[in-house]
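Before I ask anything, let me first share the structure, which is written out below as structure tokens.
Removed from the display is one protein chain of the complex; every other protein chain stays in position.
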Amino acid sequence: MTIAGAHAGAMTGLRRLISTAMARDLTAFVLPGASVARSMGLDLAGSPLRIVGTPRHANLLIVVGPLPPGLRDAAAVTYAQMPRPRAILALGAGDIAPLPDADVSAPLTRAGLRSGLADLRRVIAAGAFRADSGEFNAPALEVRVEYTCPMHPEIVRDAPGDCPKCGMTLVPRETASDGHGGHGGHVMPREDRPNPADHAHAGHAQDAGGSGAYICPMHPEVISDAPGKCPKCGMNLAKAEEVESHGHGHGHGHASHAPSAHGDHAGQDDKAGGSGAYTCPMHPEVISDAPGKCPKCGMNLVKAEEVESHGPGHGHGHGDHGGYGKQQDHSGHDGHAGHGGHSKAAIDGIEPHFMSMVEMTKDQPRSSDGLQMDWIKVPFGPFFPGLPAGLRLTLTLDGDTVAASDATSLVGATDLMDGPQMRVADFVERLATMMPLSPVSYRALACAAIEVAAGVEPDHDARRGRAAAVERERIASHLNWLAEFGLQSGFLWLAARAGALQLAVQGADVAGIATQAGAIRRLSRRVQAAPLMRMRLRRIARIGKDAPASGPVDRARGGGSDARTGDPTLKDLGFEMRVRNGGDALARLRLRCDEIAQSLDVIAAAGRIAVPQVPDVDRVSGEGEARIETPRGTASLRVKLANGKVVEADLDTPTDVNIALVETVTAQQELGDALSAVASLDLSPWEVRG
Amino acid sequence: MSELSQYAILFGLSVGVIGFVLSLFGLARAIGRARSEPGKDVPATAGTLSRDPVWVRYHARYAGYALLFLAFDMEMAFMYPWAVVYREEGLIALLDMGVFLAILFLGLLYGWSQGALRRQ
Partner (left out) sequence: MSILVVLLSLAAGAYALAVIERWAVHGHLSLTGPAWAALALMGRESLLAHKSDRLFFELGPVLLLVAGLMAVAVIPLAPGLIITDLATGALFLNAALAYVLVALIMAGWGPNGAYAMIAGWRFLGQFIAYAMLIVMPITAVAMRAESLSTVEIVASQAQLWNVLYQPVGFVLFVVAAMGLAWLPPLDLPDATGELAGGVEAEYTGVRLAVLRLARMVIILALAGATVTFYLGGWLGPWLPPWAWSAIKILAVAASMLSVGRYMPRIREARYLALSWKLGISLALANIFVVGVIALVVPI
């Protein structure tokens, strides 16, 4: 017995002991997420596994249900980032390419989980170490090297060469091969960033090196014994002593170093303004009568008049390019164009061409407090603990504040129809399996739409039973959301308790739900009264009254609509639309707790729960539309029947509406608040169809 | 025991801990060395590979608090010896330090009023 992700080494005595230890201490990372696993009925928290939030701490990858095509690359990446020995447990997953074959497969049931874990323990204890274990590779992991210009990050080429704008040699940079590495224009081109201690010593090149006498003016850590070209930017290496003042100027734009550098350049500016028609933007002392390349750095020479007052600015511009995650193209030249006229009155004691940091960084994007700092683009998804699985949220972070956000779903937009026509039962089944987080609601929606199209009326009892089933799913979905929210905010008791209650409620009949009702009400009271909860959620993720929204997000701002208000069946059962004021995350939490309580009442009034049945349609044709209030908002489906088969279908989901709110609720928020905000929207990436 | 021997013990303890950690590392290495594979050495970011370096200037929003912290930290350095001789010195010590603390506290209040004590 062996596992594909075994650690290299022959199985000796000590390793055998360690394999047994690993088999007893299983830490798992769940794909696509624990919330999806719970929705499918698996009780992972109750098993002896420990679920962790990062693949680095896991030795087991659990794939729950069939892996959607959009998540395969991410799954390969996740598996590749797990340290060996690593094993895969596939529960009802089928083909999981590009992952290697699952080490243990089991059906997607609780018994399957138990037997799968038992098998897994045996397999790991026997096969954690193996003398010859293969390497794991996948197309998603390949590295592609692209070449970019240090001064113009938007210039990207596949082969080495020169920058068309300034002539500098392009430097290599690693990126992912699937185009997601196109965080292109604003990522720093340098590969080896010196640690913070070095920043302050950018100019002290001599201290840094041992024997070298030649260093690169822009990269003080590049030291060589002989003259040549800098491997990073292509500039000619300069003698260490000469570079010191340049180093200050080129360092990182520290204002304190500016005067010395400017002093240098200022003196040389006069020379540049004299004879000679062409000069180098970075080295004003280089003067030539003909266009060409600067002998010092390799850049194309430009006409002298353009450069005159830009000399020191360019020096600092280079420093600034040392490594910023910038949003837009604002290469050194553009930025300096704005500085062209800094021929202001000279200040006593300061060099004539002195430029403050504020001036130098005038055209670069600023943070909300006016400072211009480095921004980085960080992905939060698709398998981020606490966020919905399948949602890739890419945040541009300015420190720990979100400057920009981009939310896409990797599991949405699947076709509703798998052919020109579908049997009614197949269509209903397909829609339900497409939405693993709320299958019952979508099943009810499909049945209702088909009934309208076929002109069939379900009887009174069936309608009540169906409404109760939808309400039961609403309770389960809100508890699922509470569990994920607990995980996201560190409220671990809530994560455990809400998850357990969700599993208890999910398949239960009316009597079972009645027994859990007391515990559920206590939970929702306790959540709302938890210490620090108000502080955590107050005024987070506020949306205005005019932003389009659906579901609890909409009704939490003091108004809104609910598709259940027009339904006579629900009115019989005592339904009233619940609303909360505030429009922030706290109001949404409270509203969802209110809705849970109300759904419990409705189910008690209904008396029986009946999963929506596929209607019996003869060979009729027609069109029909139905709307239903899913736990996340209003969904509407339009179907066209021809001869008893479904030929056309069109679905609108609430998440399509709500996902546009991600940008508003995360703007300029601290990272933790931004993630809470996204979590409070209760998005289901499976519903995204846009 | 003398102060010097106490610090010698502490130094020995640190060296011992470092030795212990190094021996643990050696043991782990003997059990099995890490194998480099594609994608494994990229920092984990929830399923998307992000090879961009993140060593950038971080925009810390707590700068106002940090400045006040410096002032108070210097104050605490003075308070340690003061606390040890306090009871011996009596009321005078309380008044002396009370004035110092009051001035610093006024500085804190001023900073608060000027908006230093908030997320920048």
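Quick notes on this one:
Note that the chains are named A and B in the order they appear, and that numbering of residues resets to 1 at the start of each chain.
Convention: contacts are C-beta pairs under 8 Å (C-beta built on N, C-alpha and C of every residue); 3 or more make two chains touch, one makes a residue touch a chain.
Just so we're clear, the structure is a prediction, and the values are computed from it rather than from any experiment.
Within the full complex, the residue among A:533, A:547, A:604 or A:660 touching the omitted chain is A:533. The residue from A:107, A:419, A:455 or A:490 that touches the chain not shown here is A:490.
The set of chain A residues touching the chain not shown comprises 7, 15, 17-19, 21-22, 24-25, 50, 52-54, 56-57, 59, 83-85, 128-129, 191-193, 195-196, 376, 378, 384-386, 397, 399-400, 486-493, 496, 530-533, 535-536, 670-673, 675.
Hidden from this view is one chain, which touches chain B at 1, 3, 6-7, 9-10, 13-14, 17-18, 21, 24-25, 27-28, 31-35, 40-46, 50, 53-55, 58, 60-62, 65-66, 68-69, 72-73, 76, 79-80, 83-88, 90-91, 94, 97-98, 101, 105, 108, 112, 117-119.
As a convention for this text, only the chains that are shown with their structure count from here on.
On the chain B side of its complex with chain A, the touching residues are 31-35, 37-40, 42, 44-61, 119-120.
Chain A makes touch with chain B in their complex at residues 7-9, 14-15, 18, 54-56, 71, 74-78, 80-81, 83-84, 129, 135-138, 140-143, 174-176, 180-181, 183, 187-188, 190-191, 193, 195-196, 323-325, 367, 369, 371, 373-384, 392, 394, 398-401, 670.
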